[in-house]
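One protein chain is absent from this view; the other protein chains keep their places.
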Amino acid sequence: MTEPLVSVDGLVRTYRMRAGMFGRSRDVRAVDGVTFGINRGETLGLVGESGSGKSTTGRLVLGLENPDAGSVAFHGRPLPATDTSEWRASRARMQMIFQDPLGALDRRLPIAAQVREPLDIHNVEDEEFRTARVAELMRSVRLSDDIGQRYPHELSGGQRQRAVLARALATKPDFLVCDEPVSALDVSIQAQVVNLLIDLQAALNLTMLFISHDLRVVRQISQRVAVMYLGRVVELGNADDLFVSPQHPYTKALVSASPAPGARRTERIVLSGDPPNPAAKPGGCAFHPRCPSAFARCRTAAPALVEVAPDRSVACHLTGVESHAATALGAVA
Amino acid sequence: MEPLVSLDGLTVAFNGVKVLDGISLSVGRGEAVGLVGESGSGKSVTWLAALGLLPTTASVSGNVKLEGTEILGASPATMDRVRGGRVAMIFQDPASALNPVLTIRRQVGESLALHRGLSGAAIHAEARRLLDLVGIPDAERRLSAYPHEFSGGQNQRIMIAMALAGSPDLLIADEPTTALDATIQAQILELIRSVRRETGMAIVLISHDLGVVAENCDRVAVMYAGRVVEEAPSGELFDDPRHPYAHGLIGSLPPIDGPRRRLTAIAGTVPDPKAMPQGCAFAPRCGQAAAPCGTQPPRLRAIGENRRVACVIDQHAGASDIIGQAAE
Partner (left out) sequence: MARYFAIRLARAMITIALVVTFAFVVLRLSGDPALIIMGPEAPPEVIAAFRKAWGLDDPIWMQYFDYFGAIAKGELGRSMRDGRPAIALVLERIPATLALTIPALLLKLAIGIPGGIFAALHRGSLIDRAVMIGAVAGFTVPSFVLGLVLVLIFAVQLGWLPSGGQETWRHAILPIFTLGIGGAAVLARFTRSAMLEVLGQPYIRTASAKGVSWRAVVLSHALPNAAIPTVTIVGFMVGTLIAGAVVVESVFSWPGVGRLLVVAVANRDLAVVQCILLLVAATMVTSNLIVDFLYSFLDPRLRSRETAGAH
């Protein structure tokens, strides 16, 4: 296997948080030992609920924040430290797209000028080239020329997100991190942007980290998917069968919680308990208080992410038990 | 049988701009009706208008009947008995839908006093029972807490308890789980199902999420640009949508299993209510639009039992066949 374009190893990010205004401050591990790799031209989906650390992971991967432990390597070389000149140079090859395109755009500049901006900043070629490149980018995100002359507030949500995408692609990045890029859009518009991302990824051989709470969108766009819960990856595998045969109890519940038109194929699992709170992370496996199949060991030891089948890793004591039992049974037979 | 609530020709305009155009919809006793559509389709406005909850700047016309009695334009005293007592409503963002400076007891108790005539200790006991019912742990102690001391999911449970306090016949749930995480959304939907099983209450579930509506409703109405464009039993709608917009909406939803297919995105965007197309509001985005689509908005017509569609093109007879009657 070739070396992944992006490899993330044991990332940890801790925030100091104060409980209330004058409470004692304590450390909250938003990201707690995340490891994965993304191959060139591949999209890795990162799903999880609020507090899972998925967005923080995205920022760490791009070096927008420095990790407290662990490392990110890009093309096999470690990412330069945040805000150094090497880091800024490498930024041209890595871009990020956020949920709110209006916030990412400058209200006072027409769209075309904003798409052109990165070309000016990184001093790409000459004037004529840049103008041609802007036109090409606008076409590639399916925005007509007249939209280039408009201002962000004159565009619809979908058009804005495509403008942001055009700007992100201006410097021909190898790697794109998308953080909930379609969550604020209506379903029909969401489909336009999802289709566009898929097409662009194929055409430009982009490598992507696609962060979303929406299982369906993540599956549609990704080749592999990582499921996060309270700062850890609990399951990682091929997008096509991860949601069909989830192994981790949390993934199972998440799949079950994604309502489907038409007949339900899986049993309905409703997790009890409150949403995960990173400031009050349970010991052992962080999921154990809500897990329908937790047992004694889950309360004391956090399970590691282990490969349980080709292209499938799970962090659960239970799958470990099952696969041990299965191997034992196999040995008997 | 007479429906519990029926809307007929409900139209709403703000400063002369029509945002709702002739909605006709009925909800039977104990029925679960879904209302889907994208932002700006008018799905929330429909029920805010029906219950007289829109600001006075809105001009509302049409009929809203509760068991045959007209309630649109009824006296404030009548409406105060209907709201919360006959028809209750819960909203999208439970944290901001609860009053931040009043205790939970006060807010739940208010409904009990208004609609059940309870007072004093009876309010306390019943409020505690309702919190137990909606699954708030340690209800006795939590009654004196304030909304900010609860999580989003718990606040929505409290909203549901408050809605149940008036023993309504109909619950309007306006995007009740949109602001919540997936696993919490599942909890709230399960709670609504179990409450319905116990009380036989009817529900209107307003949502942009086709999946949520499909799983929780008997019948679904699809709204687009202030009109109902298709209405059908939920199974039939998702298996066999007839309106091109409903078709496109379902095709826009990525499948969670099975083979991946390209999403059938709907081109373009929702029309501006200030510049509505003369004919069918969906025609500019419709792949099948033909000449008659541009002349006047199609009426909602019956196609078989329990199904209605507002489209001049008969999907079954072939995309190009245009129903004569619609052009009349």
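Per-chain numbering from 1; labels A and B assigned in written order.
Keep in mind that, in the parts below, a residue touches a chain if its C-beta (ideal position, glycine included) is under 8 Å from a C-beta of that chain, and two chains touch if they have at least 3 such contacts.
What you are looking at is a predicted structure, and each value in this text was computed from that prediction instead of being measured.
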Options B:135, B:166, B:226 or B:292, residue touching the unrepresented chain: B:166
Touching residue (missing chain; options B:6, B:46, B:111 or B:269): B:111
Residue in contact with the excluded chain [from B:7, B:36, B:49 or B:89]: B:89
Residue of B:81, B:124, B:193 or B:260 in touch with the missing chain, whole complex considered: B:81
Interface residues of subunit B (partner: the chain not displayed): 48, 51, 53, 76-77, 79-85, 88-89, 91, 93, 96-102, 110-111, 114-115, 146, 148-149, 159, 162, 166
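Quick note on the criterion: only the chains that are shown with their structure count from here on.
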Euclidean distance of C-alpha centroids - subunit A vs subunit B, Å: 32
Subunit B to subunit A touching residues, read off their complex: 38-39, 151-154, 180-187, 189-190, 208-212, 214-216, 234-235, 238-239, 248-257, 260, 262-267, 269-270
Touch list for subunit A against partner subunit B, complex: 49-50, 156, 158-159, 186-192, 194-195, 198, 213, 215-217, 219-220, 240, 243-244, 253-262, 264-265, 268-272, 274-275, 290
